[in-house]
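Before I ask anything, let me first share the structure, which is written out below as structure tokens.
Note that one protein chain of the assembly has been removed; the remaining protein chains are unaltered in position.
Lettered A and B in written order, each chain numbered from 1.
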Amino acid sequence: MRPSAVFTQMTSELNRLTIAEASARLRRREISSRELTRACLDRVAAVEPRLNAFITVTADEALQQAELADRRLDQGDAPALCGIPLAIKDIYCTRGVRTTCASKILDNFVPPFDATTIARLRAAGAVFVGKANLDEFAMGSSTENSAYGATRNPHGLERVAGGSSGGSAAAVAADECLAALGTDTGGSIRLPAAYCGVVGIKPTYSRVSRFGVIAYASSLDQVGPFARTVRDAATVLEAVAGPDPLDATCSGRPVPDYARALSGEVRGMRIGVPKEFFVEGMDAAVDSGVRGAIAGLEELGAESVEISLPHTDYAVAAYYLIATAEASANLARYDGVRYGLRAAADNNIELYNRTRAQGFGAEVKRRIMLGTFALSAGYYDAYYLKAQKVRTLIRRDFELAFEKCDIIAAPVAPSTAFRLGEKTDDPIKMYLSDIFTISVNLAGLPGMSVPCGIDPEGMPIGLQLIGPPFGEEAILRAGDAWERSGKFAPPRSRL
Amino acid sequence: MEQERISLEQVRHVARLARLALTPAEEQRLQIEMSEMLDYVDKLNQLNTEDVGPTAQVGEPGITTREDEVTNPSAADAMLANAPARDGFFFKVPKIIE
Partner (left out) sequence: MNSDSYEAVIGLEVHAHMLTRSKLFCGCAADFGAAPNHNVCPICMGMPGVLPVLNRHVLELAIRTGLAAHSRIEPHSTFARKSYFYPDLPKGYQISQYDQPLCRGGYVELPPREGSEPRRIRLVRIHLEEDAGKNIHSENASLVDFNRSGVPLMEIVSEPDIRSPEEAVDYLRELRGILVAVGASDGKMEEGSLRCDVNVSVRPRGTSELGVKTEIKNLNSFRFVEKAIVYEVKRQIEELSAGRRIPQETHLWDPEREVTRPMRSKEFANDYRYFPEPDLPPVLVAPDLVESIAAAMPELPAQKREKYGRDFGLSSYEVGVLLGRDDLGDYFAAVLAAGVNAKAAANWVMTEVLRAANESGKPLAQAVPPPQQTGELLRMVEQSRISLNAAKNAFAAMCRSGNTAEATVLELGLAQVSDEAAIAEVCDRVLAAEGAKLAEYRAGRDKLYGFFVGAVMKAMGAKANPKVVNEVLRRKLAG
């Protein structure tokens, strides 16, 4: 084999590395960030026509960032993410790079500022491959609600990637990058992570700054990472988490050293298994995959206890009132006055009505309408306020449960990735994809999806680990222990 | 025809509040979809919440505040860069009616 061919083969594999592996090799200067980034960009070029994980690929900027990272690496003492190519959900404002939120209404919007998390990643020397696809304004469970076309599942192109952070999950699963950022309002990280067979973390509400992350439902939205291993996801989380003077809801608590939590030791850990999460009609493969993982953790010394979260069945209803109400206000700023799409109009009323009619997709309109209704005079108490009270009950369920256990283990979703178009005509059916993830957002808890099996058709199954507030370390430790036990090796994308 | 949960007139009223121009087809579809959603969320009424307080936020209690300091540099051009229409340093919009 000619040396150049060996080189090509080597570099084409670089994009499959974990962050831990790549970072070690970068620091040893065995590889350069430029090579690593190039490998990711080549992969992007090869698979994007089939996958559509990105709305905007920022190849030139990525290579520039890689060069800067290489210089820092040459000097030594570079942070863990220095030179690591990442995908960023196109909901994060990125200075100078258009940020669409997968909506026509922001098709031409170029933010003059960075989200806090983006600024932190830049400061850490990370490389941004591009802006990943999502459901418009993060409203969806399949990434089919994107003005830029659906993202497909790298494990089966006729399947959805899950949503709303489908592009981020698919990009990681398809080796277009080493890790990614997503957001999770009702399951938007955990669901696509499960469907695409990668790790996804939704941290405790307030653990990570939301500044510069385009709001869907502000009391539920939380930022989090996707990666191929729990360790990698923890590395990214640690880099973006922590107090932010620009987010008044962001916690002042210092960020733990998450890597230290990954001891592999789960002996004595009490794992709560909520009976309400193993329902009739659930895929048999999901049921056995998740139960198998719980059994695996027991073999490692954890003990499982049955718990009850009695209000689980009400979570979707409460969520769709609270989230849409907040969204109806959050999306009022898209009015054609200061940025984004502007429809032709003779007066301001026409300007609003037409701009918003042309700019928003069907699902976004549906949610704005429902949320506006839930807050409108005469209906507030019956809908919005009622949902907030039920939110209290759901939160209490978890508080009581965590008196009996250290973490909770459950499926992420009742099924594996469904087929494109399968649920687009039935909003409620689509909403119920999030039946196991939504209550975690309502309670503000940390949750994670870890691959734990595949169904007979080769589609990944996700194990959901849920912790008490700021219990990230416990769920990371359990997820990492499961991963390292070698009881299940997640399949790589066949693309 | 079965009576929908909400009327077309209600759909139109909400669309006016939300500033969304809807086509007649959209109005009809939303009437059905919103009615279905409202039927679905009716399950919340199975729960007695008389003595339950609302939860609006799940973050840590108490607000963080900032010092009264001017920290933003004046950057009018950057702030106007996305303007669909401008007149000098003003944003320009069609005639305003009430």
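Everything below uses one rule, namely that a residue touches a chain if its C-beta (ideal position, glycine included) is under 8 Å from a C-beta of that chain, and two chains touch if they have at least 3 such contacts.
Keep in mind the model is a prediction, meaning the values are calculated, not measured.
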| item | value |
| --- | --- |
| Sole contact to the chain not displayed, among A:36, A:81, A:101 or A:290 | A:101 |
| Given A:213, A:341 or A:463, the one touching the chain that is not displayed | A:213 |
| Sole residue of A:349, A:362, A:382 or A:428 that reaches the chain not shown, by the stated touch rule | A:349 |
| Which of A:372, A:416, A:449 or A:493 contacts the chain that the document leaves out | A:372 |
| Contact footprint on chain A, counting only the chain that is left out | 91-93, 99, 101, 106, 109, 111-113, 115, 210-215, 217-219, 245-249, 325-326, 328-329, 331-333, 335, 337-339, 348-349, 352, 372, 375-377, 380, 384 |
| Chain B residues touching the omitted chain (full complex) | 13, 16-17, 19, 56-57, 59-72, 74-76, 79-80, 87-96, 98 |
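As a convention for this text, only the chains that are shown with their structure count from here on.
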| item | value |
| --- | --- |
| Touching residues (chain side chain A, partner chain B) in the complex | 108-110, 112, 205-206, 219, 245, 248-253, 311, 313-314, 316-318, 320-321, 328, 332, 335-342, 345-354, 356-357, 360, 365-366, 368-370, 372-373, 376, 383, 385-393, 395, 427-428, 442-444 |
| Residues of chain B that touch chain A when the two form their complex | 6, 10-11, 13-15, 17-22, 26, 30, 33-34, 36-38, 40-41, 43-47, 49, 52-60, 63-66, 75, 78-79, 81-85, 91, 93-97 |
